[in-house]
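First the structure, then my questions, so here it is.
Only one protein chain is missing; all other protein chains are in place.
Presenting chain A:
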Amino acid sequence: MKCSRCLLQLVRSGRTVVQRGSLLLSPSSGQLIVQHNQQQQVLRQFRCSPVLAKSQPEPVRFVNDDGTKKTKSLVTKEDLFEQVAKESKTKATFNQVIDVFTKTDIRRRGHVEFIYAALKKMPEFGVERDLTVYNKLLDVFPKEVFVARNFIQRMFNHYPRQQECGVQVLEQMESYGIMPNIETKVLLVQIFGEKSHPIRKYQRIMYWFPKFKHVNPFPVPQPLPEDPVDLAILSLNRIANDLDAKTTVYQLPFTDITESGEEISFPHIVGIQSPNQMELLAKHNPNRPVFVEGPFPLWLKKTCVYYYILRADPTPPEEKEEEVYDPERCFYYPLQLDLDLDRDLGDEENFDVDDLDEGPVFAMCMTSQGDQATLNQWISGLQQNNPILGRIPTLFRLDAGTRELEGVADTEAGHSHRPPPQSQREDGLPAEDSEAAVEEEEPRRSRGMKQ
């Protein structure tokens, strides 16, 4: 990259300037820094004589003042973070701790332990996905000390502990999926030189990350929407597997105050159905029940949401009817071709596997509260577009825990979720009611409850 070369040349010219004994421009702040330590001594700028120190700024104050210096216990570098953590854990305080450390000692003694401690504390302060914080942390390393100056140093893992520390910073960045930027590269070159392990790791990140960035065919937007209704719409569109599917919000979340003063919160109900599913439902035999099953888990990065489905068992082979293609449905191309293609073994494109028929899925929904009342609301909402639902008995198979999707035979083979026999009697009732049922009246549906 051109700008990296420019920045590198600036650094290199800065290095040669220093060798002549004049001022060093530190890359992180563009002005001369004169530092004092606690004893009010003028500290020498690195590779530069203190005679050139012109201005006299105030001494830097620490977070922990002299009061705690009397105790003689072992103080780890994490204590700096823990003291700040007592007040608040934000990016500003994290940066403040790093600033305190960098300004304490010109030679940055203990910087390796400090950086390891900072890496460990990053998730607590919530800055683990922030590239600027990583760059600031890399800035803690003293520059140009660890650069290998000849081939022997390059061969023999010059300053191994610091190189390993640099690699660990990059590894934490990589594990959180953060792409480093040009500032990271310039910092690494200044600190470790061009043929060092951290630069190698940086090059590997820059090679592989762009290759795998768009490899997910079902990408999850980052950040996920916080509104549960939006999240439900997003995940339903994802699992629908059909671009024509339409989501409907049957109920937005709201809280209602009853007469006794209690607050009842109602969950959101979002459903999805595609025209194919509507067709399948319209063709479903009303004598066979449909099942509301759930909750099934769906993971989006790190959040798990649950969805419910409305499905039916596959039609037994004796009831299957052949779909007759109406040739007038499409005039542009024939829907059915009777060609003898003369294909031999080399042209066989399908796998020799029996197709699983698990029964059609008619609709999916997502709601925060998965009890029968809410799902009943969903079914009644669905009924507006699928009037056949009024005549079909609906059975609820809800489970407190997560389950896998059910097949056919297990349900009839004395499974524990089998509806009680009283529902069989109720099956007869809606059938009679439907003839007398008027559209305004909500038809009763038989329910088999699982205890």
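In the analysis below, contacts are C-beta pairs under 8 Å (C-beta built on N, C-alpha and C of every residue); 3 or more make two chains touch, one makes a residue touch a chain; residues count from 1.
The rule is short, and it goes like this: contacts and distances are computed from a predicted model.
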Which of "Complex I intermediate-associated protein 30, mitochondrial", "NADH dehydrogenase [ubiquinone] 1 beta subcomplex subunit 9", "Transmembrane channel-like protein" or "Proteasome subunit alpha type" is the UniProt protein name of the chain not shown?
-> "Complex I intermediate-associated protein 30, mitochondrial"
Full-complex touch with the removed chain, picking from A:I199, A:A312 or A:L395, is A:I199
Touching the unshown chain, chain A contributes residues 164, 167, 171, 174-175, 185, 189, 194-195, 197, 199-201, 203-205, 207-208, 211-212, 215-218, 235, 238-241, 296-302, 304, 307, 309, 311, 344-353, 356, 358, 361, 364, 402, 404-410
